[in-house]
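The other protein chains are all here in position, but one chain of the complex has been omitted.
Presenting subunit A:
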């Protein structure tokens, strides 16, 4: 079968930059929802071991060699950029359903706190933490890495999320320029 050229959810948009704040798209190869069956936690831990990952506590994520596992709900996590085969969990392909945005630079937390009803200051929401929370009215998965915020939104809402974050960036940048 011929290999078709896949468009990313935000293709055609250039990164938005305001001073050192920058918004860009992260292209993900693959997202799989992993929901362990009852009593299968040990078997799942074994299946995740070759990836160097373990199933997560709520509100956290872990990354190893470009493969990420992020908590997304009770007994559910998203495995990003890896393939997992195991009968211990319900595995659902989510790859084309989500868009991933990255916001980095000083003041990124101020920008997102305009949109999320969460305290995102580094001493409260530290690197390695994740949250399922509403970005305005959009469902999202928010993660804080050492250098940036990365967030997943439904693909159908990718451009709305992009526009709203870009606008908040503009407001924060304008306020700092005063």
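Here is the rule we use: a contact is a pair of C-beta atoms (placed from the backbone, for glycine too) under 8 Å apart; a residue touches a chain by one contact, two chains touch by 3 or more; residues count from 1.
Going forward, contacts and distances are computed from a predicted model.
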Note to self: Suppose you had to identify the omitted chain by its UniProt name; would it be "Heme exporter protein A", "Spermidine/putrescine import ATP-binding protein PotA", "ABC transporter" or "Sarcosine oxidase subunit delta"?
What the structure shows: "Sarcosine oxidase subunit delta"
Checklist line | Residue in contact with the excluded chain [from A:12, A:66 or A:117] | finding: A:117
Notebook entry, point to check: Among A:15, A:73, A:87 or A:127, which one is in touch with the chain left out?
Noted result: A:73
Checklist line | Selected from A:83, A:106, A:122 or A:139 as touching the chain missing from the view | finding: A:139
Checklist line | Of A:28, A:131, A:157 or A:172, the one touching the omitted chain in the full complex | finding: A:131
Check: When the complex is taken as a whole, what residues of subunit A touch the one chain not shown?
Finding: 58-59, 73-74, 117-118, 131-134, 139
